[in-house]
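A single protein chain has been removed from this complex, and every other one stays in its place.
Each chain carries a letter (A and B) given by its place in the written order, and its residues are counted from 1.
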Amino acid sequence: MNPWIFVGLFFVVGLLIPVGAIGIAWLLGPKKPNPIKQSVYECGIETVGESWVQFKAQYYIFALVFLVFDVETVFLFPWAVKLGALGLFAVIEGIIFILILVAGLVYTWRKGMLEWA
Amino acid sequence: MTGEQIVFLVVAFVTLFAGLMVVTTRNLVHAALWLVAALFGVAVTYVILHANFLAVVQVVVYIGAIAILFIFAVMLTRRDMRDQGPQMNKNWWFGAVLAVLTFGGLYFLLQGWEGMTKTATSYPVGFDAISELGNALVSPAGYVLPFEVASVLLVAALVGAVYVAFNPRNGNSGK
Partner (left out) sequence: MNLTSQDYQVLAPYILLTAWACVLLLVDLFIPKERKSVTALLAALGLAVTLGVTLSQVGIEQVGFFNMAALDGFSTFVNALLLVSGILGIALAHGYVKRMGIERGEYYTLLLFSVSGMMLMAQATDLIIVFIALELLSIPLYVLAAFARPQLSSEEAGMKYFLLGAFATGFVVYGTALVFGATGTTSLAGIVAAAASPSTSTLLLTIGAALVLVGFGFKVAAVPFHMWTPDVYQGAPTAVTAFMASGAKIAGFAALLRVFATAFPALAVDMTAVLWALAALTMIVGNVIAISQTDIKRMLAYSSIAHAGYILMAFVPYGNPAVRDVSIAAGLFYLVAYAFTNFGAWGVVIALEKKEEKGLAIADYAGLGRKHPLLAAAMTVFMLSLVGLPPTLGLVGKVYLFRAVIAGGFTGLAIIGVLTSLISAYYYLRVVVTMYMKEGEPETVRETWLSLTTALTAIVTVVFSLLPQSLFEWASTAVLKLF
């Protein structure tokens, strides 16, 4: 448990700093609202139309492919950590594992799913 | 009450609350973000159970990939596709009764189980959980077979998901 206390501490501190900064500004700052001040901050050109629009399905397909290979890394990570001690058999196994997934990658690639078209 | 128990109670409460918000909030993006919070709570629970690798997997896969997939799926919707209907249907009380009964049943069931009252023991000095996991995954006496089948399963799922997610009107079906 010990080493994780630092991770927890990191989150607490990370939360406290912005909360503190915003809180102090809220406490100390003068409040003189007017309509222009309260409008949503926009950088650059004013937005046209809805802010919630339908995105390309390609985003979704990318995330999907990413998910599959993300899960792959989860399986390969323990394998890679132990690789030096495991011997040839384990290496071959890992390679088979990767090769099967490469087939999936080739499939998606060749289907044009990885193109931003 | 030890510090670990306090952390657990806080985390469990946050996880449950976030889970409740996922299903009750009307804004899909907020629901996805609450889901991230709930998944994160589960990751912390893993840490409390000394399952370090699982905690990292929880963050990498569930928050890093699945929650992102959810958010991308939300991005496929439009504002005018929002559901305006009631959030409960007329069978809500039945669902509630069933949920309470299931919880009671599980509680009763697990109460008599010795594993319920055990606390996680610390690893012996020099114990490397990830190496052990790696060993178990690929040693012949361990889980070689599920390990390899998992990769086949991932490919099958990839092919299926790509087929389903692919938009036939896009026109790149020719290949």
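Quick note on the criterion: a contact is a pair of C-beta atoms (placed from the backbone, for glycine too) under 8 Å apart; a residue touches a chain by one contact, two chains touch by 3 or more.
This structure is a prediction, so every number in the text was calculated from the model and none was measured.
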Given B:Val11, B:Ala73 or B:Val155, the residue that touches the chain left out of view is B:Val155
Contacts of chain B with the missing chain: which residues?
109, 112-115, 139-146, 149-150, 152-153, 155-157, 159-161, 163-164, 168, 174-175
Pick out the residues on chain A that sit against the missing chain.
89, 100, 103-104, 106-107, 110-111
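The rule we apply is simple: only the chains that are shown with their structure count from here on.
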From the mean C-alpha coordinate of chain A to that of chain B, what's the distance rounded to whole Å?
16
Chain A to chain B touching residues, read off their complex
1, 4, 7-8, 50, 52-55, 57, 59-68, 70-75, 77-83, 85-86, 89-90, 93-94, 96-98, 100-101, 103-104, 107-108, 110-113, 115, 117
Chain B contacts chain A in the complex at 4, 7, 47-48, 50, 52-53, 57, 60-61, 64-66, 68-69, 72-73, 75-79, 130-131, 133-135, 137-140, 144, 147-148, 150-152, 154-155, 157-159, 161-162, 165-167, 170, 172, 175
